[in-house]
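Here the structure is laid out as structure tokens; the discussion comes afterwards.
Missing here is one protein chain; the remaining ones are kept as they sit in the complex.
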Amino acid sequence: MVSKMIPGFNGLAVPGPTNMPFAIRQAMEVALEDHRAPDFPEFTLPLLADVKRIFRITTGQVFVFPASGTGGWESAVANTLSPGDQVLAAVFGQFSHLWVDLCRRFGLDVDAIELPWGEGTPLELYEQRLRADKTHQIKAVLVCHNETATGVTSEVGGVRKALDAAGHPALLMVDGVSSIGCIEFNMEAWGVDVAVCGSQKGFMMPTGLAIVAVSQKALQARATARLPRCFFDFNDMILANKDGYFPYTPATTLLRGLRASVDLLESEGLEQVFARHHRLATGVRHAVEAWGLRLCAKHPKWHSDTVSAVLVPDGLNANEVIKTAYHRYNLSLGSGLSKVAGKVFRIGHLGYLNELMVLASLGGAEMAMIDCGIPIEAGSGVGAAVKHFSRTAKQFAPVKAA
Amino acid sequence: MVSKMIPGFNGLAVPGPTNMPFAIRQAMEVALEDHRAPDFPEFTLPLLADVKRIFRITTGQVFVFPASGTGGWESAVANTLSPGDQVLAAVFGQFSHLWVDLCRRFGLDVDAIELPWGEGTPLELYEQRLRADKTHQIKAVLVCHNETATGVTSEVGGVRKALDAAGHPALLMVDGVSSIGCIEFNMEAWGVDVAVCGSQKGFMMPTGLAIVAVSQKALQARATARLPRCFFDFNDMILANKDGYFPYTPATTLLRGLRASVDLLESEGLEQVFARHHRLATGVRHAVEAWGLRLCAKHPKWHSDTVSAVLVPDGLNANEVIKTAYHRYNLSLGSGLSKVAGKVFRIGHLGYLNELMVLASLGGAEMAMIDCGIPIEAGSGVGAAVKHFSRTAKQFAPVKAA
Amino acid sequence: MVSKMIPGFNGLAVPGPTNMPFAIRQAMEVALEDHRAPDFPEFTLPLLADVKRIFRITTGQVFVFPASGTGGWESAVANTLSPGDQVLAAVFGQFSHLWVDLCRRFGLDVDAIELPWGEGTPLELYEQRLRADKTHQIKAVLVCHNETATGVTSEVGGVRKALDAAGHPALLMVDGVSSIGCIEFNMEAWGVDVAVCGSQKGFMMPTGLAIVAVSQKALQARATARLPRCFFDFNDMILANKDGYFPYTPATTLLRGLRASVDLLESEGLEQVFARHHRLATGVRHAVEAWGLRLCAKHPKWHSDTVSAVLVPDGLNANEVIKTAYHRYNLSLGSGLSKVAGKVFRIGHLGYLNELMVLASLGGAEMAMIDCGIPIEAGSGVGAAVKHFSRTAKQFAPVKAA
Partner (left out) sequence: MVSKMIPGFNGLAVPGPTNMPFAIRQAMEVALEDHRAPDFPEFTLPLLADVKRIFRITTGQVFVFPASGTGGWESAVANTLSPGDQVLAAVFGQFSHLWVDLCRRFGLDVDAIELPWGEGTPLELYEQRLRADKTHQIKAVLVCHNETATGVTSEVGGVRKALDAAGHPALLMVDGVSSIGCIEFNMEAWGVDVAVCGSQKGFMMPTGLAIVAVSQKALQARATARLPRCFFDFNDMILANKDGYFPYTPATTLLRGLRASVDLLESEGLEQVFARHHRLATGVRHAVEAWGLRLCAKHPKWHSDTVSAVLVPDGLNANEVIKTAYHRYNLSLGSGLSKVAGKVFRIGHLGYLNELMVLASLGGAEMAMIDCGIPIEAGSGVGAAVKHFSRTAKQFAPVKAA
């Protein structure tokens, strides 16, 4: 919430919504408009085509629903699966848990591998399960690319390899809500069939759009999918989008923002966007190390470049840090969800972000931790990040650097 | 679409999205915010309570989904019904048709009474059907309060009377997308069980919120309702809303706008809002009469105070009028949908609107009709509206009038 | 003022401030910025160069002060004249009067020809005075290009001819506040030495910039000009602008808007902008004629394409019309100033404007006049304009017209 109580800007360091660029704000500064106007397609057709590049696909289709990531999850399964279908998944955090929960509500038969929170997608177990499924009862494999609750990034390409190794035809569905537009996501190369994203993370926009990319193979699955669907029906979208329109009133203001978002991402360059996220995240991890604290992610291979879940020392309540940061310093840190509630605070480092914004979050976290009695040295974390950013600045500096 | 081609503001005279007040624009001019902030409930709890007054309910609950009206329809049935349930409905326009279509996709058994477009909900037929259903197989009765495609307003209270007369316990579900916040809607008095609205009509906001009010009786129906649901699940909303939070990331920017919208509606006063819509709509109808044209609505009792569908003379294509108005005069009129395509153009007169804005739309329609060879007298329609507005101005004039 | 009392947009039909395009609003939707940033000149240097094209000069310089048109007048005389210098001017409205008043306060010796309000610059009298001034005591000739108070446009080119005919070297200074960017203004061809404009008229921006174009000849006059100056000093501007900076903090937000304004004007094309203003103004004049009323401008050659001052019948108070329009219909008409107070109401028709916006103003004026007992026929004025706009639409219609 935009605190009315403390002057100065809120330090928004949750893992989404992220900070919104002025270019996106400007783009949404329009009058409301007629979504059936004769020239509306001149705006929408290129937009829908261009969004595909953010997912790195040249085939298939991107759907933009006026919804959130959860709606994107729902669209993924409702358009491709039927009641009773088997689904392979793993649960190692709140969001991987919630997608599984959604599947079960829709009557799917989910084989959900439960893992300690802080681990990532178990590639070997996946491969075992897929090899064992000789009759191809598994219709879909779910992967939470970036578990926002624990700061764990899984290897999507590894799941593709497991599928291929097992010669298994299941659809590969990926929750990329907090990864797409931030860290490498190569939908076509990885053979992903459905990738789900929301507008309020890497796209740096307000919440309100579910952005879902779908492969040709997944599109064909509609023919046999018997789960009910209407609001999230790909069919209706395909028919209307073809001419640049939508089956029901689209959120045109947000579509204007999406145009600016795609342009921003492409003007920076996706590779540069990914490199920037990695460099900023590395600075955060140096800070955590300098504080003498540990991350929830149990192994460096799972370190997320978009969010770090920091474990507070035993006996201390992370929520106190979060509340202190918020009420005293106008800093919004992410709280621990479900199993890790009270154990971690999360620093979001994704979206429209630079070194200064990261240093502000780290400095704010330091003040809050000191206030709560966590024995860290003032300036240690920020200093570690300052060192890292300075040391790596030259190769990342813009053309004009002095 | 906001035309880039013609200077000056677009005349937005479609029946939604409507014109957006600056107060709403201002309210949405915020930074993105943390929807899990400790003080977020201080904003959301009063908001969710206050929205109930717009529906005129004191019990039950209002749900705000990041979606559109179509999503609201889906939430209505998915949370209360089970596959195979019987539903009574009538089809007399594109939107009454689409809700029925949605029900059928969700496996409901819809008795949809087909009527000529331009008529409204058939109260007597409804009562007959309900009386005949001795075993109460009909679980829900659908009413399209204001058929946006034809400019027809039905009598919701009459359906309640029919239900009561038949002693029938079916849920009464109303599509109030283009009526709520514009014309009288008295949910509690009329015993409506689910009322569906969107943000882009009477709420004068961007598209992106489905606003759904639900009675206690309909909430209890969740217990037995077996249609699958997750994104639109009332349960999850109830649990999270109780504490002022949401089950997934809410569209906070739009919620800020909703706060302003409710405040605007209440500061004008709902009765005044309704009276204003009636007076402006009457001016439009005087104009249509002065032009020598007819409305699609077949009887004055069905005249809609939010949208007028104007029939063009036989042999002429209404789409030519719409295209001319748009490309030549920057005026967005609503087109005829489906069965009435080419036969009508629609003038939306709802939301944030006053006499001047109506006169601009009428004047623009006159120019476009003249250009297309429709034999109307220049100034006749505008003049009729000017007369009506002047004649009725005193009792509607604000306190400060000279 | 943005009325809080009447729903719907205010009809802004005063002769400035004008309606603001969204493109300008978007451009000003930026964070505050450092006006000494290393790359600030990359923004300002092209901007200052491009503004010259709006004045139609290729030499000389444009200065942009954080001020209003009055400040522009002051800069014109303070940088070029000395106490006691003779100035030739004519007074035929409130704004031509005020510039003369300013000159006198600065100790200039103004020969101000007083004329009936409704007339324009007296070309023959000017030429007589200039021919009579054999010793060239007259240092500057002032012209109010468009007298906003009376809706009178004078012939600036005619004054140039008078100067040339007399072989007189006086500086030609023009108040183009309500003309530049709206009606033909050809500074170089007309040999204008100082042209003064503000941001809130043809530039379609908020008030806050005085935009002043100065010829080489006028720039050289600085050397001998002894009037004191600092805030409005051209010298300081020249020195700082050369490198893209300003002598004191510039209004950067408005400069961002100015960039968008120049781009908008040039993307429409100045000739098209002028033609649009002429066509819309002609529609207004047809309406006035249809109402049976007269303009303040005493001869068609003086008809202004940016503002029409409409005389109300004797015995009626134009202010009643204005107040009724404002309080009852949310329409802002311009009031009569000074000598014509109560006798005229003014309809501004300049800036970001199209047919629909003009029709709304005319319709609003009709309602207010009828309410005040002025015997006009409802729809007559609007109808006359509708006819004119329809008849002339084709050649003005955009490429895409049906």
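Per-chain numbering from 1; labels A, B and C assigned in written order.
The criterion applied here is as follows: contacts are C-beta pairs under 8 Å (C-beta built on N, C-alpha and C of every residue); 3 or more make two chains touch, one makes a residue touch a chain.
Please read all numbers here as calculations on a predicted model, not as lab measurements.
Taking the complete complex into account, B:V30 is the one of B:V30, B:L45 or B:I113 that touches the chain left out. Shown as candidates are C:R229, C:H277 or C:K343; the residue that touches the absent chain is C:R229.
Taking the whole complex into account, subunit C touches the unshown chain at residues 1-3, 9-10, 12, 14, 16-20, 30-40, 42-43, 66-71, 73-74, 101-102, 105-107, 198, 200, 206-208, 227-233, 247-254, 323, 326-327, 332, 334-335. Counting the whole complex, the residues of subunit A in touch with the unshown chain are 2, 5-9, 11, 19, 21-22, 264, 268, 273, 276, 320, 323-324, 327-331, 352-357, 359-361, 363-364, 366-367, 370-371, 377-387, 389-390, 393, 397-402. Looking at subunit B, the residues touching the absent chain are 22, 25-27, 29-31, 38-39, 400.
One rule holds in what follows: only the chains that are shown with their structure count from here on.
Rotation angle for the C-alpha superposition of subunit A on subunit B: 180 degrees, rounded in steps of 5. Distance between chain centres (mean CA atoms), subunit A to subunit C: 52 Å.
The centroid of the Cα atoms in subunit A and the matching centroid in subunit B are 34 Å apart. Centroids built from CA atoms put subunit C at 44 Å from subunit B. In subunit B, the positions touching at least two other chains are 2, 9, 19, 323, 327.
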